[in-house]
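Yeah, one chain of the complex is gone here, protein chain that is, but the others are all in their spots.
What follows is chain A.
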Amino acid sequence: MRTLQASTSYSVGFGISSFATFPKPSTRRCLTVAKMEPSEKSVEIMRKFSEQYARRSGTYFCMDKGVTSVVIKGLAEHKDTLGAPLCPCRHYDDKAAEAQQGFWNCPCVPMRERKECHCMLFLTPDNDFAGEEQSITLEEIKESTANM
């Protein structure tokens, strides 16, 4: 029990010298966090795009705007790191190759062809999750993703 307790991260925080190998994972964690937060510029670009595309396609944002906010941030993050708004709700073997190929760049082919958005960003009015709005503010995005 003691051994396992000692392996928790707070023991690292107290600087126990016997766990000198621990700074490595914590460095990696910092890098992960840095990678995760998209630039405000990209968030704004993707926010505007989302509003425009919802209106153009006759689709609506999720009644839970937290879902919308997270996806917009995900698209922005991919725009920052890959140069294209690759769908953040899919898993890829090679993200860079996928972004270049374009099939899952937002709006993806299934959305353009059949109005299918697995990410729940653009919902047709008959969808149970569909709200009544086609607009979202930067403040709403910030607010609903603040505790992430």
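To be clear about the criterion, a contact is a pair of C-beta atoms (placed from the backbone, for glycine too) under 8 Å apart; a residue touches a chain by one contact, two chains touch by 3 or more; residues count from 1.
By definition in this document, contacts and distances are computed from a predicted model.
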item	value
Omitted chain (choose from "Thioredoxin domain-containing protein", "GTP-binding protein ypt5", "EF-hand domain-containing protein" or "Exosome complex exonuclease RRP44") - UniProt protein name	"Thioredoxin domain-containing protein"
Among A:45, A:82 or A:120, residue touching the chain not depicted	A:120
Those residues of chain A which, in the complete complex, touch the missing chain	1, 4-5, 7-10, 25, 29, 32, 36, 62, 64, 66-71, 73-75, 77, 88-91, 93, 118-121, 129, 148
